[in-house]
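Moving on, here comes subunit A:
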Amino acid sequence: MLEVIEVSKMFGRNVVLKNVTFSLKNGILGIYGANGSGKTTLLKIISGFEKPSCGRVFFNGREITNKAPQEIVKLGVAMAFQIPRVFWNLTVHENVLLAARETDYTAEICKELNLEDVLFKKAKEISQGKVKLLQLAMCFALKPKLALLDEPFASLDAENVEVVLEFLKKRGSEISMIITAHRTKILKTIASQMLEIRGGKIVGSS
Partner candidate 1 sequence: MISLFFSALIYASLALCVLLSYRVAKVVNLSFGSIFTLGGYLSVFSLFITPIFGAWIGLLLHIGSKRMDASKATIFSLGIAIAIEEALRILFRVENILLDSRIFYFFGYKLVFEHFLASMISATFLILFLAFELKKPFSRLKLKVIEEDIENAELYGIDAEKARAIVLVISSAFFCSIGGLYLSGRVISPTIGWLYMIFSLFIATIANVFREKAYILLLPTSFGVCWLV
Partner candidate 2 sequence: MLVSIAIRILVLVLLILPVFLDCYTKLLAASALTLAIFTVSWLYLEKDLGWASLGHSIPFGVSAYLFAINPLLLFFSPLTTFLLFPLSIFGKHTFPFASFVFSVFLWYLAHHIVFEGKGGEEGFRAPSINLDLIYLISVTILILSCLLIWKISNSYFGLKVKAVRDDEIAAKAIGINSLPFKVFGFAISCSLASIAGILHAAIFGHVSPGVFSPYFSLFPFVAATIGQGKIWSSILGSYTVVFLSWFLSPYVPEFHYAIYAVALILASYTQSYARSDRSV
């Protein structure tokens, strides 16, 4: 489904990614590593928000290396950011509606992710944990074939982690995912494949 071939990324003199190569057929891929090891950059390169310095990315046999993010989304790759990027002055319902395009599906996803009680509040008025859930809801409302989730469990409390975990397990059968985390404990419970990344290089897989 997804193939990443020899991707490198440099910011000035800083090498963030060094010849990263991997491929994903189906299922959930977990990527773990310390802060600043290049996980976020890798996801941003796949989703088109960053251009790789060299290397290529293929999705379903089509090259998506230098495509704009909005085109890549239309091919079926959706991204959920680590630091949530949502529309702060719109309500939660409007936020999800923009991604889902139909009211019924919006209601369904909001129910699954426990967002019903804040449905008509503005995104800037709800708590940080809920914003994180909202980001996830927007990602899945796009009906992607591949979802890229950057640290979906970070800054969530125990109760919300349960909600997210339940949701990901349920969707995991239909949608492929790449999930990053800097802790492996939760990741191991859902991922079918694991990669460790350190200093911009892939050092281990299982």
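The rule we apply is simple: a contact is a pair of C-beta atoms (placed from the backbone, for glycine too) under 8 Å apart; a residue touches a chain by one contact, two chains touch by 3 or more; residues count from 1.
Behind the choice of candidates: all candidates are chains of the complex that A comes from, given by their letters.
Given the structure is predicted, the values throughout are model-derived calculations rather than measurements.
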Revision key, fill the gap. Neighbour chain for subunit A in the complex, from 1 or 2, resolves to option 2
Practice item. Mind listing the subunit A positions that touch candidate 2 in their complex? Key: 47, 49, 68-70, 73-74, 78-79, 81, 83-90, 94, 97-99, 124, 138-139, 142
